[in-house]
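Input: a single structure, listed below in structure tokens.
Entry: chain A
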Amino acid sequence: MLSEPTVEYAGIPLPEVEIFSNALLSAETTEKVLNALDPIEHIRQINMTGESISKNLNSGPGKGIPNNHSERKVIKVGGKDVELRFQVGAFYIELNVENQEMLDEAVEKIRAACDANMPRGFSLTVGRYSKYRKTLRDYK
Partner candidate 1 sequence: MPKYKDVIDLYDDNGKRIAKDIPLEAISPLRNNAIKKIASLTTRTVAVSLAGIEKSLKTGSMGGALIKGKEIDIKLVENGKKIAAAVKDKVQVTPEDGTSVSLKADGKSLVVIVPEARMSAGVEYTTGFTAVASAVTEAIIDEFKVPMYKANMVKGAVWGRYPQTVGFDGANVKSILEIPQNNEGAGYALRNIMANHVVALVNKNAMQGVALSSIFEQCGAFEMGDAIGNFERTHLLGLAYQGLNANNMLYTTVKKNGKTGTVGSVVETIIGAAIDDGVIYVKETLPSGYKIYSTKDLPLWNAYAAVGQVAAVMVNTGAARAAQGVPGTVLYYNDLLEHETGLPGTDYGRSAGVGVGMSFFSHSIYGGGGPGLFHGNHVVTKHSKGVLIPAVTAANCLDGGTQTFSPEATSGLIKEVFGDMVEFRTPMQVVGAEAKKIAKKI
Partner candidate 2 sequence: MTAYKRQFYPGNSTPAKNRRRVMDPKVKLKKLRDVSMDDVVRIMGHRNPGEDYKSIHPPIEEGKEPDCPIRKLVEPIEGAKKGDRIRYIQFTDSVYFAPISPYQRAWMYLSRYRGLDTGTLSGRQIIEMRERDLEKLAKEMIDNETFDPALTGIRGATVHGHACRLDENGLMFDAWQRYVWDKDKKEVVYVKDQVAIPLDRKISVGKPASMADLKKRTTIFRADGVDMRDDKEVTAYGLRIHKLRTLGGYQPFNVKDV
């Protein structure tokens, strides 16, 4: 059976902004950053990466008992519930922009949102970091 990727690919290499945090972020900070990014125009999608946190202990004598990690929880972004399964360390923000001017404007807004909410600092780069069209791996 064919399954569709979770996010629809743009099909063309739209620019992406990589926000690479200097510190691994708490769930609280992640929530703040996402809510600050939420109103910014032309954001097509946001992907996050970080360090995986399991729900239950997956090995050792305590295998199966709840992990109870304070940073693995449900946060609210734009009024919607988002389940965090990672301690977030980077954001990949895909921008649906048509020219350099629009891009610059969006990037500056993103930078301002991060500046206000990531006190331990971050690095920001613009480029293309993820796939934008289907490849063989999407047909499984």
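Candidate entries met the following condition: all candidates are chains of the complex that A comes from, given by their letters.
Definition applied: a residue touches a chain if its C-beta (ideal position, glycine included) is under 8 Å from a C-beta of that chain, and two chains touch if they have at least 3 such contacts; residues count from 1.
Worth saying up front: this structure is predicted, and the values here are computed from it rather than measured.
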Touch-positive candidate for chain A in this complex, from 1 or 2: 2
Candidate 2-touching residues of chain A, taken from the complex the two chains share: 21-26, 29, 51-54, 57-62, 65, 67-71, 87, 89, 119-120
